[in-house]
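A protein chain is absent from this complex, but the other protein chains hold their places.
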Amino acid sequence: MKFKLNIVFLRSGTYLDLVLLIFFVIVSWYFMRKAVRGEKLPKLRHIPAIEAITEGVGRSVETQKPVHFEMGVSGGQLYSTLVSMTLASLTMLRHIAKLCAKYGARLIVHLPYQAESIPLIEATVREGYKEEGKSELFRLDDLRYYGQGSLTWDQGVTASFSQDGVGLNLAVGIFYSDVTIPLEMAKIKGGMVIGGTGRWIMVYAFAMMCDYVFLGEEIYAAGAIVSENPLMLSGIIVEEWGKFFVLVFLAIGFILAAIGLNVGKLFAL
Amino acid sequence: MSGNKKEPRIIWEKLGDLDYRWLYGLSIILMVIPIIQPIGLPTQVGEATKGFYNAIVNLPPGSVVCVLFSGSAGYADEQEAGFVATWKVLFEHNLKVIFVSTAVDSEIILNNELGKMVNPESYGKKYGIDYVRLGYAPLDEVGQASFAQNIRGIFAKDVYGTPLDEIPLMKDINNYQKIDLLYFQYLSCTDIEWVIRQWVVPYGTKAIVSCTTACGPMAAPYYPKQIQGFIAGSGQGTELEILSKNPGRGAVLSDSKNFGILGLLLFIVFGNISYFGKKFGKRGE
Amino acid sequence: MSFFRYQLPTIIVTTCGIIMLLAFFTPFDIFTTIKANLTQWMVVIASTSIWLGFLYMCNAQYHMLKRNPTRSQKILFVTPFAFFLLFFIVGISFPKDTNSPQYLWLFNNIYSQVSMTITGVMFFTLSSAAYRTFRASSIDSLALILGGLIYTLRLIPMFPYFIPWLVPVGEWLLLVPNVGGGRGAVIAAALAAMAVGLRTLWGREVVLKEG
Partner (left out) sequence: MDSWEVLGVLVGVFFIISVLSMLWKDNLYFRLGQQAILGATIAHTILMNMKNVLNIALIPISKGTIILIVPFILGLMIYLRLVPKYAWISKYTTSVMIGVGTGVMISGTLRGQIIDQVKATVVDIFSATNTYTVLNGVIIAIGTVTAITFWIFTREHKGVLGISAKIGRIFLMISLGANWSGELILYLTAMVGRLIFIVNIFIKSVLLGIA
């Protein structure tokens, strides 16, 4: 059996993508509208790592050691397929900046090598301090840049840990193999370690080295939760509908395959 | 009596809480032993490596092979055994080779290794006729798609600044049609999909790949249908060295790896003895 | 003023995003051309802005010295600038620039060596993490140990030679349960990324709102 669809204004092989996109747009629109109107959104499952962040900041204040934030040596990707992760990590940065301003902990941010993302990072940290009304605590020299490659970044972060001490090490963002050294070194130096990434291949490092971990997708959900913004929270509901859609999609696939259709070709539409 | 009861528990605690530096030191010592005194533990040649080798040697002489090379300084040990052996095989079998670097460090590594480790001149190969170097371009998926369609769109000149039209080898070559085999070396495991999506599926180009050990499993499902063979890391690089009778540094690496892991295994056993010791020690109280 | 400061950037985000989507979904050449141009622009922008990082590095170095003006700190302050100049001057002053033998000497003996050593150091960090976490305390950690150790032993040349079943079992763990779990993780993360992406195009992403 052959499946052939020809729509003039659509590239072939993108039909299913469009269906999925339209589904997402409608669901997003619906829940964002609900959020704007102030309607109640469902309650979210508890993520222990979020409270641990506050605890870690508290501990840093007690021990008078700084809080470190990393988004990865290549964590400032703005024009790649990982841009969502950069944004999620910025949400977390804003949260930690607010907490540090509130409790008076020093925040050291280890910048990614993508210089084009620095303005965004600086603005995020400044905004966090500003929201707590403590702009004067912001220190530009605590944004540290190391250039490209894990060789310099890992050493730089480790040296920072040694020099300034580490109370809490929060690592959320796009991580490649570069993350294992900072996580383990922070742990060895006696700091509390919390982190997560959306790149599944590196999640193992967080699962094994962190005190509290955001497993994979949890970084997005956590970002939304800590922002305490209903619009952001509505995003989690959108994801949830997406999961439901995928499961249905999978079930339909199984049924179609079971009755003998060529699913490979159907999915290629 | 109580002293007797407490003593083993202290040992359990110690075993599970050893300073990491003991582990680091032990591992280093274990790794160094085979380097000083090579042992020569045997290696078996796998199917994927055989496929990789056969894909090259079965090409008719004069076929064009395009090497998309993303060597990285940080992974040189992992990659070197594989790509050096591959280049040697390419030159031994009278193939025409186009070298392209796809990562920042690659061009420098290429510059370094092509000539030192593998010298085309020693195989009687002439630049411009038997092989050519196009230089560096960040060829991600989009880049590879346009490279496959129009090479001159990305490289108007070779690495020495000669326009491609003036290079004998490149005269008739401007897209996938004249490329008989693609050899893609990549770093990030999912990059293999670029070759599948941009070369193998649309044009049916024959392809072989090499990657790091960690990426091997991701490449495995594509063999032998989409790709002709693959080399994952220095382990399989050693296999290619054996297969092509070009001994290199892979063998020592393998020996040293065999020993280096033992320290970690021992410590994991310590950790578990300590865990269960503590657990059952408590129960006994 | 507020329009230029707040609304216009959002409009730019949305427009650029929609153009990229149109280039993906529609077969019209105009969008493909714009997309190709925009993609090239990104590289230009990223490359042009690279000095910004250097300026931040200088600032951090300067303050580090100011806070702690000891002799050793002074040496530590000068070192990066000395090496910066060394690499930079060698990199531009010989024919063939960064491909000159002089620059390659620096690159191979310093940059590559350190790069490879850092990769090597990661072996130790992963080892000590495994020593700490590979304790069969629950089903979860047992699964972690199983997935970790069997495949590790399969990849070490010696073990499959003595224990041949490691090869099929190792590959099976990797190509079946690993793929299953990994696939679920990839799909879930992709869905979340989509939600963030759409919110961004909608102009509702909170972190992009500040000035």
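To keep things simple, chains are lettered A, B and C as they appear, and every chain counts its residues starting from 1.
Basically, a contact is a pair of C-beta atoms (placed from the backbone, for glycine too) under 8 Å apart; a residue touches a chain by one contact, two chains touch by 3 or more.
The structure displayed is predicted, hence computed values, not measured ones.
Shown chains touched by the missing chain in the whole complex: A, B, C. Where subunit B meets the chain that is not shown, the touching residues are 21, 24, 27-28, 31-32, 35-36, 74-78, 104, 193, 212-217, 233-235, 249, 252-253, 256-257, 260-261. Along subunit A, the points of touch with the absent chain fall at residues 14, 16-17, 20-21, 42-45, 47, 77-84, 87, 113, 115-120, 122-123, 145-149, 151-152, 155-156, 158-159, 162-163, 177, 180, 185, 200-205, 207-208, 215-218, 221, 236-237, 239-240, 243, 246-247, 249-250, 253-254, 257-258, 263-264, 267-268.
For subunit C, the list of residues touching the undisplayed chain reads 5, 8-10, 12-21, 23-25, 37-55, 57, 72, 75-76, 79-88, 91-92, 97-98, 105-111, 113-114, 116-124, 126-127, 130, 139-141, 143-149, 151-152, 155-156, 172-191, 193-194, 197-198, 200-201, 208, 211.
Rule of thumb we're sticking to: only the chains that are shown with their structure count from here on.
Shared contact partners of subunit A and subunit C, listed by label, are B. Using CA-based centroids throughout, the chain positioned farthest away from subunit C is B. Top-ranked chain pair, ordered by C-beta pairs in contact, is A-C.
Located most centrally within the structure is C, per distance between chain CA means and the overall CA mean. If you average the CA atoms of subunit A and of subunit C, the two centres end up 14 Å from each other.
Centres computed as Cα averages put subunit B at a distance of 19 Å from subunit C.
Of all residues in subunit A, those touching 2 or more other chains are 149-151, 188, listed in ascending order. Across the assembly, subunit B contributes 20, 74 as residues in contact with two or more other chains. Looking at the complex, you find that subunit B touches subunit A at residues 20, 74, 104, 188-189, 214.
Touching subunit B in their complex are the following residues of subunit A: 148-151, 176, 188, 201. On the subunit A side of its complex with subunit C, the touching residues are 9-11, 14, 17-18, 21, 24-25, 28, 32, 79, 83-85, 87-88, 90-91, 94, 111, 113-116, 118-120, 123-124, 126-127, 139-147, 149-151, 154-155, 163, 177, 180-181, 183-185, 188, 198, 200, 203, 205, 207-209, 216-217, 220-221, 227, 229, 231-232, 235-236, 238-239, 242-243, 246.
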